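Structure record follows, encoded as C-alpha cells.
Of the protein chains in this complex, all but one are displayed in their positions.
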Amino acid sequence: MLNNSTLIPLMVVLPLIMAILVNFLHQKDKSVKFISIVSLIVFVFIPVVTLYGVHLFSGHLRTGSFPEISKLLIPDVYMGIVYSYGSVQKILMVVLTIITGFTVLTVLNKKMISGVYIAMIFISLASTSAIMLADDIFNFFVFTEILVVAQVALVIAVQDTKSFKAGFKYMIFGTISGASILLGIALLLGVYGLLNITDLSNAIKAGGQLNPIALSAVSLLTLGWLYESGLFPFHIIKCNMYENAKPEISALLQVQSKFVLVAMAIILFRVFSGFALLKSVMLGFAIFTVVLGSVMALQQVELRKLLSFVAVSQAGLVAVGFGIGTSFAIAAGIFHAINDVLSMAILFFIASFVYDKFKTTKLEELGDGLQVVPLVGFVMLLATLAISGVPPFNSYQSEWRLIQAAAQAGVPELGVLVILLSVATFVAIIKAFFMIFMKPGPKVEVNTEVRGTMFKAIIVILILTCLAIGLFPNIIYDPIYNFVVSLGV
Amino acid sequence: MMFDYILLFAVALSALMAIIQENLYKSIIILTFESFSLAAIFHFLLATDVAAVQAILGAALLPGLFIVALYKTTKGRDE
Amino acid sequence: MLEKVYEIFHEKMKDKGQGMGIGSALTSEFLMLSFLLIGAILVLRTANSTILGFGALIILGGILFTVPTVFKVEKENTDSINLSSFYVALTLALLFVIFLGGI
Partner (left out) sequence: MEPFQVASFMTAGVLIVTGLWALLMMDNILKKIIGANLIGDGANLVLISIGYRPGGFIPEVMHHFHATATPSNYSHLLQFEEFASNASYSLPFALVLTNIVIGASTLSVMLALAVVLYKKYHTLSVQKMFEGDE
C-alpha cells in the first residue's frame, strides 16, 4: 500500500493540461477534435493501468521515517499532500472517464465545437477525480470550489435566461457551502493541527470525545456535503442546474455530483469514524431528499425537469445507503451510485436526442415517437426498467442489497422506502416514455438531418453495460465491499 | 498594540456599513477600506505575504471589478 | 370513495394537465402519505428521545389534517431563491442545534 505510484496524479494533472491546451486553440476545430479524442482515450486508459497505492507529492515521507526529528516533538504525520488510490477509486474513475468521453463525443458530434466548452468539461473531470483521490482535506476543498465554477460555466454556456439564473443561484449557495467547508477545515486545523485525513482520523480516534469546536466543524462540513451532493435544502438548486443545462451535460453533472457525494461521505466517515449522530443526520436528510424528489418528479410535464428530479431522488437513495452506516449498507450505496449513474446517463442522452430530433422536451407536445425512432424507444423502456430496479438489470442488485442491509441494520422501514422510491421512479419515467413514444399525440415536426448514430451507439453500449453489471454484479461489488471493510467505518 | 484592536473594530464596523449603505458606490468604497484594513490585520498577525496579496486584491482588483459591474448595470445611476 | 378524491383533484388541477396529470398527482399523494407514515414509524421506533417522538406525531397529525399535501409540497419546492435561502438558513441552524445541543 506504500508504493509511491507516479501515475496517480496524472489523472488530475493531464485533464488540466489538456484543458489549458484546448482552451488556447480556440477556432481550430479540427485540432480541438483530434486533441479531445486522443486525450479522452488517454484519460480512460490511465485509471485502468494505475496500480493501487498512495502518491506523496514532492516525495515528502512521513516524519516518523526520520528518527532525529523526534527530538523536535513532531508527531508521526504526513508532511505533504497525499493522493490515495484504491479499488473504489478505480471503478469510479473508469465510469466517470467513460461517461465524460461520451459527453465530449456528443458535444463534438453536434458541431458545437468550442475550445472553452471542452476545456470546462476537462476541468470538471479533473476536479472530480481529485475530489475522489485526495487524502488531504484542503486539497479536497480547493477542487470542490473549482468544480462549482466549472459546472456553472458549463450550464451558462446555454446562453439562456433560466440557465443564467440557475447558475447564479448555484454560485450564491456555493459560496455559502464553500465557506462552511473552509470553516470546518479551519476549526479542525485549529483543534488537531492536521490536514491529512488519515492522520486526522487517527488523532480524533485518540482524542476520544469530540469537543464543541470539532462538533461545529462536523455541522459545517455536513452542510457542505449536503450542497455538493444536492440533498434536501439544495435539491431545487441542483435540479435547476440539471434541467437548464444541455441534457448531455446534465448526464455528466449528475455523475459528478453523485461521485462527489460518495467521496465526501467517505471522507466524513473516515474523519469522524464512530460518531453515530452524523450517520443519523445524514439518513434524515437523505430520506427528505428521496421523498421530495420522487413526489416532485411525478408532477412534472417536462422531460428534462422530470429526469432532474429523478436524479436528485436517486442521489438521496445513495445517501440512504451511507446513512444506515453499516459497511454492507455503505458498499450497497456506492454500488447503487455506480448503477444509477449509468442508467441516468442513458436517460439524459435520450433526452438530448429527443431535444435534437423533435426540437422540444415538453411531454404534451410530443407523441408517436416510436414510428420515428423505434430503437431509442426500446432502449428508453429498458433504461426505465433498469433504473427502477427490475431484475435482469443492475439497479436491482444494488437496491436488493440496500433492502437487505436495512433489514440487517434493524430498520426494515427503509427497505419499504426503497421499494416505494423505485415504484415512483418507474411510474414517473414510464409516463414520460408513454407520452413521448406511444401517445397518438399531435404531429410533431421531425428534424430529419439528425440521424443520431452516435447517440444510438452510446445508449446501446450503456444499456449493455447495465445488463452486464446486473448479470455479474460481484465483479463490481466485491472490491467495493472489501474497500469499505478496510475503511473500518 | 491598541491600534490592532481599533483596526479589528474598523473592519467589523465597515463590513456592517457596507451592507447597510444604500448608495452602492459608497458601499464599494467602504468595502475597499474594510479589505485594506483586513490586510493590515493580517500583517499584525505575522502573515506578511498574505497581507501583501490581500492588499493588492482588496485595493486594486476588487473595487475595480465592482465599479465595472456597477457601471455596466446602473450606468452610474443609483437604484 | 376514490371517485370523490378524483373529483377533488380534478377541481384542484383545472389549470394543469388533466387525465394523466391527475393520475400522477394521485400517485404522488398516496406516495407522500405512505412516506410520512414510514417516517413516523421509523422515528417513533428508533428515536430514544421523547421530543422527537412527540414532534413526529405532531407533524404527522398536522399533515394528515391537510390532505391533499401534493400541492403544498409543490408550492414549497418552487425555484424561488428566497424560499431556498430560508431553507438553507433553517438547515444550518438545525445542524448546529442537533450537533451541539444533541437532541
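Just so it is clear, A, B and C label the chains in written order, and each chain counts residues from 1 on its own.
Criterion: a residue touches a chain if its C-beta (ideal position, glycine included) is under 8 Å from a C-beta of that chain, and two chains touch if they have at least 3 such contacts.
Worth saying up front: this structure is predicted, and the values here are computed from it rather than measured.
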- Note on the structure: Shown chains contacted by the missing chain are A, B, C
- Message: Out of A:I156, A:V262, A:M380 or A:V489, which residue would touch the omitted chain in the full complex?
- Response: A:I156
- Please give every residue of chain A in contact with the chain that is not shown. 58-61, 66, 68-69, 71-72, 79, 138, 142, 145-146, 148-149, 152-153, 156, 161-162, 164-165, 167-169, 171-172, 174-176, 178-179, 182-183, 185-187, 189-190, 193, 195
- Task: State which residues belonging to chain B touch the missing partner chain.
- Result: 1, 4-5, 8-9, 11-12, 15-16, 18-19, 24, 27-28, 31, 34-35, 38, 41-42, 44-50, 53-54, 57, 61-62, 65-66, 68-70, 72-74, 79
- Message: For review purposes, identify every residue of chain C that touches the missing chain, sorted by number.
- Response: 79-82, 85-86, 88-89
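FYI, only the chains that are shown with their structure count from here on.
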- Query: Taking each chain's centre as the mean of its CA atoms, how far is chain A from chain C in angstrom?
  - Reply: 27
- Message: With centres defined as the mean C-alpha position, give me the chain A-chain B separation in Å.
- Response: 38
- Message: I need the residues of chain B touching at least two other chains; which ones are they?
- Response: none
- Overlap residues in chain A, where contacts from two or more other chains coincide: none
- Item | Complex contact set, residues of chain A against chain C | 165, 169, 172-173, 176, 180, 212, 215-216, 218-220, 222-223, 226, 232-234, 236-237, 240, 277, 281, 287, 290-292, 294-296, 298-299, 301, 364, 411, 413-414, 416-417, 420, 423-424, 427-428, 431, 434-435
- Note on the structure: Listed in rising order, chain C residues that touch chain A in their complex are 16-17, 20-21, 24-25, 27-28, 31-32, 34-35, 38-39, 41-42, 45-46, 70, 73-74, 77-79, 81, 84, 87-88, 90-92, 95-96, 98-100, 102
